[in-house]
Structure formats: C-alpha cells, structure tokens
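To keep things clear, I will list the structure first and then write my remarks on it.
Removed from the display is one protein chain of the complex; every other protein chain stays in position.
Per-chain residue numbering starts at 1, and chain names A, B, C and D are given in the order in which the chains are listed.
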Amino acid sequence: MFELTPLEREALGLSLRVAFWSVLASLPLGLVTAWLLARCEFYGKTLINGLVHLPLVVPPVVVGYVLLLLLGRRGPLGAWLYETFDLTLAFDWKGAALAAAVMAFPLMVRAMRLSLEAVDRRLEAAARTLGARPFGVFLTVTLPLMSPGILAGAILAFARSLGEFGATITFVSNIPGETQTLPLALYSLSQTPDGESGALRLVAIAIVLAFASLAASEFLARRLRRHMGA
Amino acid sequence: MFELTPLEREALGLSLRVAFWSVLASLPLGLVTAWLLARCEFYGKTLINGLVHLPLVVPPVVVGYVLLLLLGRRGPLGAWLYETFDLTLAFDWKGAALAAAVMAFPLMVRAMRLSLEAVDRRLEAAARTLGARPFGVFLTVTLPLMSPGILAGAILAFARSLGEFGATITFVSNIPGETQTLPLALYSLSQTPDGESGALRLVAIAIVLAFASLAASEFLARRLRRHMGA
Amino acid sequence: MINILAGLVKPDSGRIAVAGKLLFDSSRSIDLTPERRRIGYVFQEGRLFPHLNVRGNLIYGLQRVPRDERRIELEQVVRLLGLDPFLHRRPSDLSGGEKQRVALGRALLANPHLMLMDEPLAALDQPRKEEVMPFIERLRDELTIPIVYVSHAMDEVVRLADTLVLLSEGRTVAVGPLDELTSRLDLRPLTGRYEAGAVIDATVVRQDQAFALSELAFSGGILQVPHIDLPPGSQLRVRLRARDIALALERPENTSILNVFSGVIRDMSDEPGAQVDVLLDVGGTALWARVTARSRHDLNLRIGSRVYALVKAVAIDRHTLGRTSGRRFLANKEIY
Amino acid sequence: MINILAGLVKPDSGRIAVAGKLLFDSSRSIDLTPERRRIGYVFQEGRLFPHLNVRGNLIYGLQRVPRDERRIELEQVVRLLGLDPFLHRRPSDLSGGEKQRVALGRALLANPHLMLMDEPLAALDQPRKEEVMPFIERLRDELTIPIVYVSHAMDEVVRLADTLVLLSEGRTVAVGPLDELTSRLDLRPLTGRYEAGAVIDATVVRQDQAFALSELAFSGGILQVPHIDLPPGSQLRVRLRARDIALALERPENTSILNVFSGVIRDMSDEPGAQVDVLLDVGGTALWARVTARSRHDLNLRIGSRVYALVKAVAIDRHTLGRTSGRRFLANKEIY
Partner (left out) sequence: FAAASTTNALNEVAESYAASDSSGQKVRPVFAATSTLAMQISKGAPAHLFLAANPAWMDYLVERHAIRPDSRRDLLGNRLVLIAPAGSRLQIAIEPGLPLVEALAGGRLAIGDPAHVPAGIYAKAALERLGVWHAVAPRTAQAANVRAALALVDRGEAAAGIVYQSDVAVGRRTRVVAVFPASSHPPITYQVALVAGSNLPEAKRFYHFLLGPEAGAIFRRHGFLTLTPGS
C-alpha cells in the first residue's frame, strides 16, 4: 500500500518538528503582541500592528532574504547569536522553524487578539477583588478564557508552517535532513524531469497532514468549549 | 524624491487590481462557505472545511500547479471555460486574481465564519416575526451584523493577495504588464546579481501598501463599530 | 410555548389557529413560516436591531406589509408610545424602558393580527416597569389587536388582562375571565397568596376635588379612592387585595377607613396557619378579605354571616387600577 | 461608587479606610490595589468564572489567603449557603439564584475584612430573590464581617440593614440608623412613598399555637403577627408600612383587626393630594400611618391628638420581618 520512502519520512518528520517548534516558540511572543494590540493604547501601535502583518503582504522570499541578512552568520544579529550562544539559525532546522514562525505570526496574533478582546474584563476585575495579582489573573482567568482562540491561532500557525516554502528555502536553503521540509522536498522533486510521481505522493502526504491537523483542532476546540461550559 | 519607474507603477497597479478583484470575486463564495460551516450540519462538512484550509497547508507552488492542471487550456475546467466563454485564465491577470483568491480563501472564510457565529440568532428570529423572509433576514440582519467580520476577512484576504507569489508565478507565469504583480517583479529583481537596490524599492512600496491597507481597515472597522452602536 | 405560537419552534403535534386562520396543524401538515403568520412578538429581551436606529427598527416590519393592508402607521405608533425624542438614536443609547417601548412599536407596525408579549417587563426594574406599563395599557385600549401577554407577575396580569390562562408545568390549569380565576380558592396556589384578591368592575361617578378623591360605583356601593384622572362615566377595574380588607361585625365609627361595605360570607379557606381568606358577596360583587384564624374565632365568622368589609382608600393605588378594555386582552400566568 | 471602594475605579480625590486600614488617600498618594484591600465583592451579575466549576470558583479567593489568616473555610461556606448539591457543576448549569449563592460564597472565602454587595438580587426574579435572601441574612447573622449592601429596593434594605446611607445623584443625603431614616418625613421622596413606614424593634414573647400567631413585645405594646419560627426572647425587627395602618378615635370593637395601639400624633405630612402620612408616638415607638386627607378632616386629626393605630396582623408578612443583627449591616439605597 502506501509506504513512505526514507526521504519522505525524513521530510515529514522534519516538517512536523519545524512546525511544532515554530508554533511553540512563537506562542509567548504572540500572546504578548496580542496583549499589546488588544489591551494597550500607545504611540506607535499602528506601527507594531503593521509590522506584525508585514509577512502577510510581503512575498515569502523577501522575508527569507531579510532573515538571511539579519540572522545569517554574517548578519548583525546572527553574528551576535553565534558568538554569544553558539547558535546558528541559518541553514539549520531551527532557522526553518524561525522562518515558518515569522510567516505564520500574523495569523496567530490575529486569532489571539480576537479572543483576548472577547474576554470579559469584569471577570478579571472580580479575580482582583478575590486577591489575585495582575499576573495571577492573567494566568488563571484571562489565559483559560482565551484558550479557544489560542488553540485556533496555534493550529492556524501550525498549518501555515507546514506549507511554508519561500522564506524557508531562501533563509535556510534546501538541505536534506536538516532543512528540507515537505514543501522543499516537493520543490526538489518538481525540479527533476521524472519527479512527478514522487511529487504527487508528497502532495498527498501534505493533504493528509492538513486534514489530520484540522480534525485534531476541531476535536480540541469542541472539548475546550465543553470545558468552558458554553 | 521617491518616484516610481514605469515598471514599478505597472506592477503596483496590477497588484492592486489583482488583489481587488480577487477579494471581490471570492466574497460571495466565501460567504456561502462560511454559512455552510457555521450554520449547517451535514455529512462531509469536515471535508469542506479541510478543502477550504488546504491552500494554507499546501505550498503555494503546488496550488498553482493544481490550478494549471484544472484550469489550463487543456485542463477539464479550463477547456470548458475556453469553449463556453472564450475565457482563458492562464497567462492572464484574471488568472493571477484567481490564484490570489484561492490562496487567501481560508483566511477570508475563517474571519467570516467567526463573525457569523457571533451573530445573535434571536435577532434573526425577531426579523422573521416581523415579516421578513429567510433571505431578507440574511440581507437586512445577518449581513449587517457580520459586516465587521466581513471587512476583516476582506482586508486580510486583500493583504494576502498583495503578497501572493508562488501560486501566481506557477499558474500564470511572469508576464510584465499582464501578470507581473509586485511580488513577481520583486522576485525577479531579487534573483538578479545586481538587482538589490531595485528590489529594496519594491519592498518599500509593498510595506507602504501594507500599512495603508491596514490603516484603512482600522479606520473602516472603527466606523462600522460606531455605526453598530457598540 | 409562545415561540410555538410565533412559529419559531415547531411543536410535535397540535393545531394553532388565530382569527380563523390556521397557522399550524400537524395532522394536515400545515406549518406557516413565522413571516406569514402575521403575529407581532414582543420579546423579553427587546431584541432591537443594533445596526438600525429607532426609526429603522420601527419601520422594519411596516415595510414588509403591503400598502393596502397597513392599518397602523408610523406616526400613530410614535405618538402612542412617545417615541419622538429618540427616533434617530441607536438602541444602544436607549434605557431599558425606552428599548421595550420601541420593541412594542416595532411589533405593532408589522400590523399583526395578534400580539404576543413574552414578559416584556421582566428585564426592567420597578421604575422602568412603571414607565412602560401605561404604554401597554394604551395599546390595549386604543388598538383592536388581541394581545397574548405572558408573565409570572400577577400584578402585571391583573392590571392588563381580561381573560387569564393559567399554565403550570407546561399544562393549562385554568382558562377564564380574570376576576373569576383570581377569586377561585383552588387556584390560589397559582394566582399567588400574597397578591390574592378580587377584581371588581367599577364606574367613575364623582370627583371630590377638595380631598382629591374619586368615587367609583360598583354593585356593592361607592368606593372612594385617591384621585384618578378619568372623566365621570369611565369604566375601570379595581383590584382589591385580600390583605388590604379587614372585617367587622358592626360598622366602625370614627376611623380613617373610608370604605365600609356590608356583605355576606360565602366561603372561607381552610388551610392551616394563621391566615384565613374569606369570600364575601357585597351586593353581587365577590370580594376577598384576609383575616387571622384568631379573628375568625373571636368574631365567630361562618358562611352566611353578615359582616362589614373595611377597605382603606390609600391601599388602592396605581398598582391595582386598570382600565377595562372589553375582553380583548388575554394573559397567561405561567408557574414553574 | 462601590467600584471605588473595591479599588477597581480610581477616584479623583478622597480617602478610603476600612477597619482602621487606609486603602486610599489622594493627599498621601496611597492607593492599595484591589487584591490587597481584602474586600469581598458580590457583583450584580455574579461574575462567576465560567471555566471553573463551583468548587474552583469558591476556592479561588481562599487559595490566595495565607493559611494562618483563614477564618472562613470551604466546608463552613458550603454548609451556610447550601452549595453541596452543585459543587462540581459549572456555572452555566446553575440557576440565577444558585449562581448568586456561589458568588456570595466565593467572596466570603477570600476572608475579606468587609463585604460589598452591589445589588446582588437585582438580576433575579422574585422567587429567586426569595431563595437567596435568607442566605444573605444568615451571612449577616452568623459571621462577623461588616457588609455594605447597595440596592435600589427598599424592601431588601429594610430586611437586611442596620445603618442606612442614602445616596442621591452621587451625593450622600443622609446617614443613620435604618429606623430613624425611614421615619424621617423629609427623606420620604428618597425612601419611597409606597414603601414608606417605620421599623420597630421587638422581642418574641409568646407563641400562640392554636391560632398560629406570635406575640411580639415593643415599647408600645404587644404586636400579634402570623407565626414566626423563633424562640421567645429573640430580637427582631418589624417594618410596619404606613399604608397598612389605619387610625381611629375610639377603640373599634368586633373587627378582625387584632393590633390596636393607643398613641399621640407627633407630625403630619403636608403634601397636596389625597394622602396624609401621620407620625405617631406609641409608647415611645414611632409609627407611620397613611390616611386620606378626607379622614384627617372628618376625624379632625391634629398634632397632639390621641388616636388608635389599627394594624392588621396579616399585613405583617415575611417581606417585612428581619432579625436584628447588632448594627453590623450597612446598606445604601441609591436613587437616581
């Protein structure tokens, strides 16, 4: 039947790993950004909002190029990271995760912001009067109440990360086993004269993955909603 | 100062046109899909939901290739369109709009679905008792009430369309003045050894565009919200 | 229940007809859609359209009525409900009472054959209730549309209704004229003990300007109540609560109790406890009085005893006065 | 206003201190955060956490109190408020009254130095109000936490409060013992005309099993009321509404009115209209009676006149009885 070749398995595993870490790593920053956009009024908010949405508007390749410029081993940030933490992002799966995270960030922040705006602030006030400090309120009231939105944002970002191609290939290149995620493997196959059947198999894998993650998200969302008693 | 070259002007104009039409044309289908997903229970709903989200997960190039297969002059749908309406999508800006619409569709549907789910169905029931038929209720109650969500979805889709690259270049290729949108021009320049400065100019244009559309959306959203009396 | 009438909820079986028009019949598979039932529905929560201003809300239903079937017009409703000051405001800028007045107007303007009101006052606090109530009374009195009024609040029902349908746990317990049902001892658990009393029909006969009193004639005599702004001859309905009526064996002298009527005891409740409800026949009108069991014993009250009913004029207030409306007003009181 | 006390809204200027602890002082830039004020707040809308079950809601505040400062424990509150049956339910599965009971318990378990209750009953209908009210009375009576109770409803205030702060349009109009303020004629527009009356302190002296009556002693005599389930010697407070009291020049014989007290007229209201409120001194206790202007004329009532106050026993019901609580209960009645 349908058995994966080692290359496919590698690409699939890498894709999942990259998408997982990209989502996990961007969750905290996504939350902070959503908080800033939903709850704070400050000068330059429109700027932040614009920056967050930029990866949506600018072609992925450009995003990848900018990442390469900034975070390549010779880029200002990349050199610093390398010297301080011995951390290289470019040409590494961690870089692929970063590229995916940046591309998916607007979607994640949007979902979180919406759910944060829907949280009833009177419940937060009630928690304060019960003795909870602001951060405690955030952890015990705000976060649980916005969890459906966080879940939606995470799944959306996960899906987007799985499909990320342009920024990834530009930033971390197409290194099998290291940065060759599913879309990159797909690209490689499509570049060879007789790669079509292999490419089709990869497309099928991607589609199965998409459906699986969606089904998982629906399931989780329903459980969450039941949990919230709604 | 900052003056646009003819190439830039052409690409910018084309991008705006493509994004505008892609959003406009996908609005009705987006509404219907959001309705199906939010309001109806039917067998195969998960499938529809999965299909809608597919462009998010699958790399854009694959989407472009699938479009080419289906809607190319020899594709099953494309041939029919050509014979019946003398309509060719490939190599045409309309094809670019279609590619952009497909890629942005999941984002649009998500936003619409959320806002539709937030509409108070008791208001719709009230409208029925006042003599409005179901479709009238939709037009006079549901649609206005979900308008902030429609706006959000449209702007998101517009932004995504402006940045669309992979599916576009695969489906309609890169024909200056016909299908060379901003990202395609940008890509072309960025891939040339000495195209950096030109590419940077295009990036600047894209960023300005992004901020402009965001600002417009914030403005519209605020007006709408005021209009809704919230 | 009321949603079934409006067509918003489909019952398993049964028949619904309004003014001779069959709206639903499970046995004949008739089920008119809500928009074809021509039933005006005033919701507990108002349900105004937030995206339209007051005027937009009002004409929403009107626009959908063919021109030649419009008997109620915008100007009329605006006048009746005093909506002029906020025609161009949004629902979010209205107080709760104003919102319900707009909801009333909106339902009216759909020119319904029947009005349904589902606890239209329940969401309002007392001052707001007092504000809206007169408008509902005006609708009842000035328009010819039958109204089904659903409420748990006996005081609203008494003030508004002619015919009472008592529902308890989803079943109809009693149907009948309001005064008959509120006088029935066996329904007392449903009509309420605290609010128990009798409803009498009376006519304004004289206004006493000096003491700001109005004199009302009923079959048992003349009732003096604080001034009511109605011309002599006006029909009205007065609710006399059992707890406001005391009994005496002889006519008391030199008390502040202005209304003393002679009557005969027809019935007495026989529940355990301190209180006894006594049904009197006062010149053909049924009155309820509530006394202590001790008084029944002390005064040796029995069925057939001749007694005097003492009614304080000040106890008869706006809460218990309602103008009669010629049996066009049906109200349900639902009990859980 | 109450939000300012709780620290949720910051006032422009002023000073707030509770139990000797300074919470806010604009002149000294002191502004304790809500979580450090130790003020329990029961909100009008309940505000239970939808993502926690009842138990989770209850212990939310408790967990944040240091172990050695916990005087109120979960078991105690569950018993006091009867929360056992739904400890593991979600707030969405509770009725409105149950929700407010949980909200009460949650605020209590934070072991506050002061409880704020912002119209905790306003969102409930009458049966639900009746369900929750006894629990609030129990809190008041069995715990030693002062309570600030804000309400527009005079009947709630009368039943619960010792000290009344009358607010109108954001300004304090009067502060004082409840019975004093409800007797003051000049506050009548604020304390309410319909609900006007006097509050008297009484002691249970005897239970009459035969007629299910209780005899209460107060400085003016013995008051007979329908049975109250309290042992002889219990202190309680009775509210006698002006509209339930009639006056007579001589002691009426053979009537069902059990309570007749002799007194002297101390004051009379002088407003235009049919009604006159008469302040009586009955053996040192102030009582209000409401009569018609015509009766004042007919009976020739003047300040200093000796009269009999007629009080129907059946008019004294659960709505007007409250147990006294030793001045620990403060209530505001706010008027717009």
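Convention: a contact is a pair of C-beta atoms (placed from the backbone, for glycine too) under 8 Å apart; a residue touches a chain by one contact, two chains touch by 3 or more.
Every value quoted in this text rests on a predicted model; they were computed, and no experiment measured them.
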Option from B:Gly30, B:Pro59 or B:Gly72 whose C-beta touches the chain left out: B:Gly72
Omitted-chain contact residue, chosen from A:Arg73, A:Arg122 or A:Arg201: A:Arg73
Contacts of chain A with the absent chain, listed as residue ranges: 65, 68-69, 72-75, 90-91, 169-170, 173-177, 188, 190-195
Chain B residues that touch the omitted chain in the full complex: 65, 68-69, 72-75, 90-91, 169-170, 173-175, 187-193, 195
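Everything below uses one rule, namely that only the chains that are shown with their structure count from here on.
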Co-neighbours of chain B and chain A - touch as defined: none
Chain whose mean Cα position lies farthest from chain D: B
Cα-centroid distance, chain B relative to chain C, in whole angstrom: 57
Where chain D touches two or more other chains, by residue: none
Residue numbers of chain A (touch at least two other chains): none
List of chain C residues in touch with chain D within their complex: 122, 125-127, 152-153, 194, 208, 210-213, 224, 226-227, 243-244, 246-250, 252-258, 272-275, 289-297, 299, 310, 312-315, 317, 319, 336
Interface residues, chain A side, partner chain B - complex: 46, 49-50, 53-54, 56-62, 65, 107, 110, 114, 156, 159-160, 162-166, 182-183, 186-187, 190, 203, 206-207, 209-211, 213-215, 218
Chain A residues within the chain D interface of the complex: 120, 122-123, 125-133, 136, 140-141, 144-145, 147, 227-230
